[in-house]
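Every protein chain but one is kept in place in this view of the complex.
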Amino acid sequence: MQIVNRSIELETATGIEIYDITPQIKAIVKETGIQNGQALIFSRHTTTALAINEFEPRLMDDLKVYLRKLAPETGSYKHNDLHLRPNIPPDEPMNAHSHLMAMTLSTSEVIPIANGKLALGTYQSVMLFELDGPRKRSVFCQMWGEFKERRQLGVEQWRGR
Amino acid sequence: MQIVNRSIELETATGIEIYDITPQIKAIVKETGIQNGQALIFSRHTTTALAINEFEPRLMDDLKVYLRKLAPETGSYKHNDLHLRPNIPPDEPMNAHSHLMAMTLSTSEVIPIANGKLALGTYQSVMLFELDGPRKRSVFCQMWGEFKERRQLGVEQWRGR
Partner (left out) sequence: MQIVNRSIELETATGIEIYDITPQIKAIVKETGIQNGQALIFSRHTTTALAINEFEPRLMDDLKVYLRKLAPETGSYKHNDLHLRPNIPPDEPMNAHSHLMAMTLSTSEVIPIANGKLALGTYQSVMLFELDGPRKRSVFCQMWGEFKERRQLGVEQWRGR
């Protein structure tokens, strides 16, 4: 049993955009040689989120409409009264809706790995939601379990809390 | 420390239905003899989902009303314009609402196991949501941690990605 840390880096588009990060996760499965165990996928931002579902382009359009109906960008939010919040940077965005959308979706997802493969169903993809782009984003991907051979732990320079 | 894979199979009812799968998970805890560790419960479909809450029949009715208010079946969705989507099977359903409901709920849930028992609270049940039935459905259940004795890894025939 061992633990291997990796991260997936993305530069995102403006506003709300959805990315299929399954190829990157599959590449990490292959590179690390993990055979059995789990992939923990963790969104490290408060205006990104995760979901596992069908990455069908027209459904992605529906999803954006859905999220905007739940938390309209033009709604009235206390978080967006920037002049009433202490110690905020000069480029602080008005993004309360992005936070609310993120909490409606997920921050952590755990995917079982069996026989060297993610045990995803036929139509399942792991999706990263950019909810306040454009930005540089990072997704933590921790693999643990039984590997073909000993691997470096990885991401030694990680800044955590 | 070891990993054991199992799956829970269900044949679901029409439309939206909610199933308490706690008894099946408890049976796997008992059968595998896991003492301490975790149960990873993973929904392997894009129109099923998981939640952990009180499985009270009248609350289940409220929950269906709630989900249908969030994502009405009769709404206008691009995903349901089947004639505009390439390479879909002839029996492709119009189920955009089911996908949206699924992403509002969960795909993966991790439950701690302590002293040979799921550390669920008194009123907590693990529920599988069928959001586009009827279908044959499968829930991945991966147990890992300390077991009473060595167990087979299990689910060797698993088709993953």
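Per-chain residue numbering starts at 1, and chain names A and B are given in the order in which the chains are listed.
In this section, contacts are C-beta pairs under 8 Å (C-beta built on N, C-alpha and C of every residue); 3 or more make two chains touch, one makes a residue touch a chain.
No experiment lies behind these values; they were computed from the predicted model shown.
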{"item": "Selected residue (touches chain absent from view) among A:I18, A:I34, A:I52 or A:V110", "value": "A:V110"}
{"item": "Selected from B:I8, B:L118, B:V139 or B:V155 as touching the chain missing from the view", "value": "B:L118"}
{"item": "Touching residues (missing chain, whole complex) on chain A", "value": "1, 3, 5, 40, 42, 44-46, 70-71, 77-79, 81, 84-85, 96, 99-100, 102-104, 106-108, 110, 138, 140, 142, 144, 153, 155-156, 158, 160-161"}
{"item": "Interface residues of chain B (partner: the chain not displayed)", "value": "1, 22, 26, 36-38, 51-54, 56, 58-59, 61-63, 66, 70, 104-106, 109-115, 117-121, 123-124, 145-146"}
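Just so we're on the same page, only the chains that are shown with their structure count from here on.
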{"item": "Angle (degrees, nearest 5) of the CA superposition of chain A onto chain B", "value": "120"}
